[in-house]
Each structure stands twice: as structure tokens, then as C-alpha cells.
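The complex appears here without one of its protein chains, the remainder shown in place.
Up next is chain A:
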Amino acid sequence: MNQFVGPILIERVAHLLRKDVATTDEQSECANLALQYWCSVGQPNTPYLQQLIAASKSIPAMNRPNNNYSVQKIDDKNSHILIEQKAISHNFADAISLLEATDIEPSNYFLKLEKILELLILGENWRSIEEIEHRLDGHMKNTCHDISPPEKDAYQRAKLLVSASYFLQGRYFECLKHFINIAQNDESIIRLLIAPMSRPLVTSHELILMISLSILTTIPLDSYETFFHLEELEPFFERSPILIKCLNLLINTSYNKFFKLMKSTINDMCEQSMFLDRQWDTVQSIMRNKVYFFYMRIANKVEIKYLSDTLGIDYDIVNREVNLLISETHLNFNIEGDIICFRSRKEINNILDGIKKTDNMLSGQIETLRKRNEAIRNFIQQSIIDNSTMHQAALIEEGMNVEDIIERTDYDSSEDVDHPI
């Protein structure tokens, strides 16, 4: 924690306390560190005050909420503190306007943009980040030749922060693409990833991990190997031994070991980081589903238990996630008992019941119609018989012979049968 200075210190300590990943002593030490800083900038409001005080096991001498700095004339020194105060109390919009209002020498333009980016990331104001990047690039274009080394570093750090912001939004592909683009244009940026940064918002270690996780999530399983062999990325791979390990395991289909690594080393790294922790669950879910789906690609039939054992993932998780994967994406798989089975034309199978029901309905309706027809026919036939008997009787009375009568009635009745209704 010692490497962090400014509002990020309080944020990180709060994260540490929330995750409860350190020993009580460490926690109280960190909380004290944060409170010390908090006092030094005039004890502004912070949402974490209760937690910090609880963890530090000591109560700092409280001043009244201090507005001293804001009433004084804003000069460089106290505007800087004011900005920190605003950031600590999560009033990021104000902090940024203050920062923008501060006159900073034009030779420190990139440093200023970097600071703004930091505040935007803290405030999760993603939409403005793109605009800042435009400003970064525009200014770079104008001044590309006479730029001082600290400014160049600030520019590169700012670019990396933009990559990080994509990761923090869960846009892993954009994160990776952005990073590759900036690394392509400026190879020295990878050098920046090993040098320890002073006053970092996001450490280089975290940046490397963000990019590594983006690689794992976005690159398709089938393409890991090709990606791993991209020569221009070798310097980056060298800086991320854990990524090399992961890629090797994934390429060799040693998924069990891979998930073990995820659950142990990488999990620890991610939990401790307030930034990575936000995306860690999603990343894990993508990786697990990626591998489930791979198994479903190669196997017509596989037991959930087998998957759980082979991959070393809890049965309940596999069961829940595979079910969800199948139903969400309408995969042509069914789960029968414990077995995930391939079912071709599953959609048709699924509507089979419906079709049967409509079939029943249809035949029911046809039956009703048929019965009605029958009834009508009977009725008509009866009427004809009745009629003809009456007619016969009348004709006989009129003196006609029997053959003539039968001939006429046959002709009439056949017509009637053709048109039953």
C-alpha cells in the first residue's frame, strides 16, 4: 500500500477491508495509513470513514469538517488538495472541473490529462474517456517532436489507462485491441510496463494482468497457439509469466491445471486489486463456459460429473452453468439425467409436443365436424325417405307405376349425398 498516494490510497484500503483478504494487523496498519492521509488533506467526507476507523482500532482527532482550503484563494498548492478532497468524497465531476480550471504549464499538458483520466476512471465516467483520448492524440500530433521525457511517459501512461478503462468496462476485446495498437505504434510502451510507476493509480502489475486476462477471454481456444506465436508480442509475454503458463496449459488442453491456476494464484492477485476484482467473476465465467463449449463441440455425449472431475470445477457450478449455457444460447443439447447429449434439430423436437397438441386439437375438431356431417346426412336421408314415401303414396294415388317412382327417387337422392351440407 505504501506505493499508493492520494485518493486511490483510501479506495484501495477500503477495498482491502471489504474483501477481508489481509490479516487484521495488516488491515489496521493500512487503515491507519489511509486515515493519516485523510487527516493530512483536511478530513473531507468519505463513504468509507466508518470502516476505516473500525479497522484502524484508533480514533483520529477529528476536526470539524474542514473547508479552510476552499475559502482561501486557489493557488496551485491548495487547489491540488482541494481536488483530492473532492475525489475522496467521490465528487469526481467537481474534482475534474477544478483540475481543468487550474493553470498548468503547457509543458505539463499530458500530466494533466493523465490526472483527469485517473479521476474519470475512479468516477467510472467511461464516456468522457474517449474524448480525453482524442485530446491526447491531438496534442501528441502537434508536439510530437519536442516533448520532454516526463511528458512522454505521462502520455504513454495515459494511453495505458485508456486500455485499462476498457477492461474495467468489461470490454476485453477493446482493451486488448487498444493495447496492441499502442504497442504497435510505440514499442517503448512495453518497457513502461516493468518500470515501477511513482504514484500509480493502476500499477503496471495490474495493467499486465488486465491485458493478460483480456487475451485469455477474447482469443478463441483454437487460436491461442497462433496468437502465442506472434513475434511482436513476445516482449509482452516475457513480462507476464503467468500468461505464458496459462497459454501453455490451454494449448495443451490441460484445463484442470489451468483452472487450478485460476483458482489459486490468479484469484489471489485479482481479489487484492480493487480494479481486477470487479471483472474477475465475469472473466472466470467466460473461461469456464469457453471450455464447457469446447467439450460440447467435440463430444456428443458427456456426463456433467465427468466434466466436473476433468476440469476440477465444482459439480454444482458445472451443472448450473451448462444448463444456463444451453438454454441461453439455444444449443442443440439436452441434459438427460447427468448426461449432456447432442440433439440435432432440437427446435423441432422442442415443438413436438406442441405439434401433437395441435394435432389432437385438429383431429378433435375434425371429429366434431364429421359427427355433425353425419347427423345432417342422416337427417337429410331420413327426410328424403320420408319425402319419397309421401311422394310415392301420392303418385300411386295418381296412378304411376312403381319402377318410374324408384328411378326418380334414386336420381334425387344421389344429388343430395354429393352435397351433404
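We adopt the following convention: contacts are C-beta pairs under 8 Å (C-beta built on N, C-alpha and C of every residue); 3 or more make two chains touch, one makes a residue touch a chain; residues count from 1.
We take it that contacts and distances are computed from a predicted model.
Novice: With one chain of the assembly withheld, which option in "GTPase-activating protein gyp7 isoform X3", "V-type proton ATPase subunit F", "Ras-related protein Rab-39B" or "LAFE_0H16952g1_1" matches that chain's UniProt protein name?
Specialist: The chain we cannot see is, by its UniProt record, "LAFE_0H16952g1_1".
Novice: Out of A:155, A:172 or A:259, which touches the unshown chain?
Specialist: Checking the options A:155, A:172 or A:259, the one contacting the hidden chain is A:172.
Novice: Touch as defined at the start, partner being the missing chain; which of A:57, A:134, A:263 or A:301 qualifies?
Specialist: That would be A:301, which touches the missing chain.
Novice: Given the contact definition stated above, which residue among A:128, A:319 or A:332 touches the chain not shown here?
Specialist: A:332
Novice: Residues on chain A that touch the omitted chain in the whole complex?
Specialist: 169-173, 176-177, 180-181, 183-184, 217-234, 248, 251-254, 282, 285-286, 289-290, 293-303, 306, 325, 328-333, 339, 342, 344-348, 350-351, 354-355, 357-358, 361-362, 365
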